[in-house]
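Omission of a single protein chain aside, the complex is shown with its protein chains in their original locations.
Up next, subunit A:
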Amino acid sequence: MVSYAQRRVTGIQDLEKRLNTQGHPIGLKLLDLLLYREPPRQQVRPLNIIAVLQFIHTTLWKHLFNRPADALEKSNDVEKPDEYMISDNEPLVNQYISVPREMNQLNCAAFVAGIVEGVCDGAGFPARVTAHSVGKGEEGELWPGKTVFLVKFQEEVVEREQYLGKN
């Protein structure tokens, strides 16, 4: 799949974008499917950002990788209230992909980021999701492949969140 996306791309960013686009429709469908599979009592649509992220962090990750994601954090930066981070210490998609040295910027978890983006969009929380590797590649590091998915919601989502919170 990666090599399919790699054909006729101009750079790493372009390639990641393509992987992202491949994941997007999967996310849209998984949202509906997974909610349908929940026990009837818990079949509620996510109404706020936290609920969506919880859904991704737990239900989606369990479905895709058989375990919940490793961490879910809000950005520390006060100026960026719209950014959230989901981190995975060892993304399954990167396990058997060896990235050549000259492309060390590339993170193929961009595909998973696309799925996450699809879920957010589908639930009515338009967002941009990008994957970043934070492992420094040093020897003896605990999680060399640690990846952070940065979820940046669009302004209107945050606005609506505040409005709904008031009522």
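The criterion applied here is as follows: contacts are C-beta pairs under 8 Å (C-beta built on N, C-alpha and C of every residue); 3 or more make two chains touch, one makes a residue touch a chain; residues count from 1.
Here is the rule we go by: contacts and distances are computed from a predicted model.
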| item | value |
| --- | --- |
| Which of "ribose-phosphate diphosphokinase", "Eukaryotic translation initiation factor 3 subunit I", "Transport particle 20 kDa subunit" or "Stress-activated map kinase-interacting protein 1" matches, in UniProt, the chain that is not displayed | "Transport particle 20 kDa subunit" |
| Touching residue (missing chain; options A:V2, A:L35 or A:L92) | A:L35 |
| Residue ranges of subunit A at the interface with the undisplayed chain | 25, 28-29, 31-33, 35-36, 43-47, 51, 122-124, 160, 164 |
